[in-house]
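Would you mind keeping the following structure in view while I ask a few things?
One chain of protein is taken out of this complex; the other chains stay put.
Letters A and B mark the chains in the order given here, with residues in each chain numbered from 1 onward.
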Amino acid sequence: MAAYILRRLGYSTFVLWGALTIVFASIRLAPGDPAQLMLGTDASAQDVAALRQRLGLDRPIPIQYGRYLLDALRLDFGSSLRLDQPALQAVAERLGATAQLAASAMLLAVLVSFPLGIWAALRPRSIVDGIVSVLSLLGQSVPGFWLGIMFILLFARQLRWLPSAGSESWLHLVLPAVTLALPLVGVLTRLVRSGLLDVLHEDYIRTARAKGLTPRSVVSRHALLNTLIPIITLIGLQLGHLLGGAVIVETVFAWPGVGRLLVEAITNRDYPLVQAAILMVTTGFILINFLVDLSYGYLDPRVRLR
Amino acid sequence: MSTGLRSPSHGGAPAAVSAQSPAAAALPASSARSERGRRQQLRLVLSAIPLGLFILFAAVGPLLMPYDPVTVRTGERLKPPGEQTRDGARAWLGTDQVGRDLLAQVLQGARISLLVGISTVAIAGLLGIAAGIIAGYYGGLLDGFLMRLADVQLGFPSILLAILIAAVLGPSVTNVIITLSLTRWVTYARVARASTLVAKERDFVTAARALGARDGRLLGRHILPSIIAPWAVIATVEVGLVIIAEASLSFLGLGTPPDQPSWGLIVANGRAYLNTAWWISTMPGLALSLVVISVGIFGDRLRDYLDPRFAGTV
Partner (left out) sequence: MVTRWWDDSSDRRPATSAPPSRPDRRKFLKLASSLLAVGSATGLAAACAPAATPASKPADAKPTEAAKAAAPAPTAAPAVQAAPATAAPKPAEVAKPAARVPSGEIKVLLPTKTTTLDPHGAQSVDTITFTATRHVMETLVNREADGRFVPNLAASWENPDPTTWIFKLRPDARFHDGAKVTAADFKASLERVIAAKGPQAPLWAAVDGIETPDEGTVRIVTKTPSGTLLASSTLLLIAPARASTEGFFAKPIGSGPFKVVSYREDADLRLEANTDYWGGPPGLQNMTFRYVPEVAARVTALETGEVDFTWQLPPDQLPALRRNPDLKIDEAPSYSYYFIWMNASRPPFTDAKVRRALAHALDVDTIAKDLLAGVGKRATAPIPESVFGYAPQTPYEYSPDKAKQLLAEAGQPNGFETSMIWNPNSGPQDRELVQAMLSYWAAIGVRVRSQELERAQWLDNLIKLDWDMDFQTNSVTTGDADFTLNRLYHSRANRNGYKNPELDKLLDEAGSSTDQQRRADLYAQANKIIWEEAPGIFPFELLGSYVYRKSLSGFVPPPSQTPSFNNVTVQR
């Protein structure tokens, strides 16, 4: 186990380094100058140069890079160029809102897709199966921003059941969570269904059926457990991606999450903020997947972590 | 490496990068020409029809109804579907926010969206398969490097990577294709690597190698064919996801340029009109959804056809 954790740490460090490096390089390759963006169109060339120097942007790239990695080790990313606060703090403040949204969406998706997937798997090739498979495709086939706006127009404007956008109360969470959950429902339902179908063909399930167990108990006691590994893997991956990737839903619903912060930071070339946010998002992703890996051992004793 | 990061999904939200498809384990179809096999084939062909129609629209539509990206008639703007314009023509899908006919635009959009979807899948597939085969076949340091690179990319929401790349490259259809390809090669690489590893250990490959077959011949004759089937299955699913991902980029202002509008771009630019002129965004949105669903169904059928284990279960 100790060896496993050590390997895992090494691997995580590599992934973090890789992410930080990609971000460092790409944000600097993108056209545009943060100092110019901060000072606006009227600043003199000298003022812009002075600011570049103050921000350390005039130094050679390898030195900037080395400094950046050293600072990242100390979790020091400096102050955001646009916001009046340290970059890491700005990200941390939004991580809560993002986690809330991601977790709600995932919970919703799981609650809907398991029954749907099981239902479809128990009646392969039936009408039910067909409807479920088209529905699950539908969830993945609509651009999220279009769906989000439609939800606002229907549930907030027309029916007045829910608030439109913002983050004041838990009611504000409903529409973004549902919008985010829909494509997840699609993927998860298909996965539950195909996983179950796969397992239902295996020998031990046939044995269980032969022993006279009802299909219901076969599914709940035996089959489902064995389909959980791939499903949990997927949930982990998706949850990890929602940390930084829920940009569109966060924008449509004015939800103060990390994704929106990151995109704005990228468009404003706010280097410290982009870098801090990527570190946080990637760390979150690694942690979630670490937990997923640990869960394998409990779900299936055959799995050995090495 | 751990058991981590092996995912059997085929992606999901636009932001998702899936790791490995269930089809990873797929084997080429058995050639048994049973009754069931023929039915599978029929189902496959039937499911390809809507998709074929869309491709036909994309190819022929703009020739019949040319899209003029320059000329606008602001006096004819926001006409609802079916209304007549001043010159007597009928705007079957309505007109947009500057008075252009929406139908011509949607047809042109079909071309751009399908072009982006198919090219991206082809390029990402080529990149990914090349990386996967090299990693799987040669192993060692190269394998380690390529797969760690894939891991790094997986730990990075693909939409963010796309935003970064798009910001570097600037707006054009080609750049959108490059951007999306660079964010979606990982799936193929992992599948190709897994298939290569399996194929490499097969008896006939080991035998061929013992007989002194060259690497190139081995790859071309024995390993590549085993990768085609899973690739085809993932690729069909991915076409839909890529089209959606392009729409997301358009929403963020990083999609195709306005004189070459994709469906995603028309939907995105029309979204402020959803409460006043719903058709601008809804018409191309509908087309987009239909294509993604058609591609999805076709992908399912293709998998059934290629993978005997699933035969008859869908």
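Criterion: a residue touches a chain if its C-beta (ideal position, glycine included) is under 8 Å from a C-beta of that chain, and two chains touch if they have at least 3 such contacts.
What you see is a predicted model, and the numbers here were worked out from it, not measured in a lab.
Visitor: Have a look at A:Ser26, A:Asn268 or A:Thr282 and name the one touching the chain we're not showing.
Guide: That would be A:Asn268, which touches the missing chain.
Visitor: Check each of A:Ala208, A:Val252 or A:Ile288 against the chain that is not shown and name the one that touches it.
Guide: A:Val252
Visitor: Tell me which stretches of subunit B touch the chain missing from the display.
Guide: Missing-chain contacts on subunit B: residues 70-72, 74-75, 77-78, 97-98, 167, 170-171, 253-254, 257-259, 269, 271-278, 282.
Visitor: May I ask you to list the residues on subunit A that touch the chain which is not drawn?
Guide: On the subunit A side, contact with the omitted chain comes from 30-33, 36-43, 47, 50-51, 82-85, 90, 93-94, 149-150, 152-154, 156-158, 160-169, 171-172, 251-254, 256, 260-261, 264, 267-269.
Just so it is clear, only the chains that are shown with their structure count from here on.
Visitor: Distance between subunit A and subunit B based on Cα centroids, please, to the nearest Å.
Guide: 21
Visitor: In their shared complex, at which residues does subunit A touch subunit B?
Guide: It comes out as residues 4, 7-8, 11, 14-15, 18-19, 22-23, 26-27, 29-31, 124-125, 129, 133-134, 137-138, 140-146, 149-150, 153, 157, 180, 183-184, 186-187, 190-191, 194-195, 197-198, 201, 230, 233-234, 237-238, 240-248, 251, 259, 262-263, 266-267, 278, 281-282, 285-286, 289-290, 292-293, 296, 303, 305-306.
Visitor: Which subunit B residues qualify as touching subunit A in the complex?
Guide: Residues 1-19, 22, 148-149, 151-152, 154-161, 163-165, 167-168, 170, 240-241, 244, 247-248, 251-252, 264, 267-268, 271, 274-275, 281, 285, 288-290, 292-293, 296-297, 300, 309-310, 312-314.
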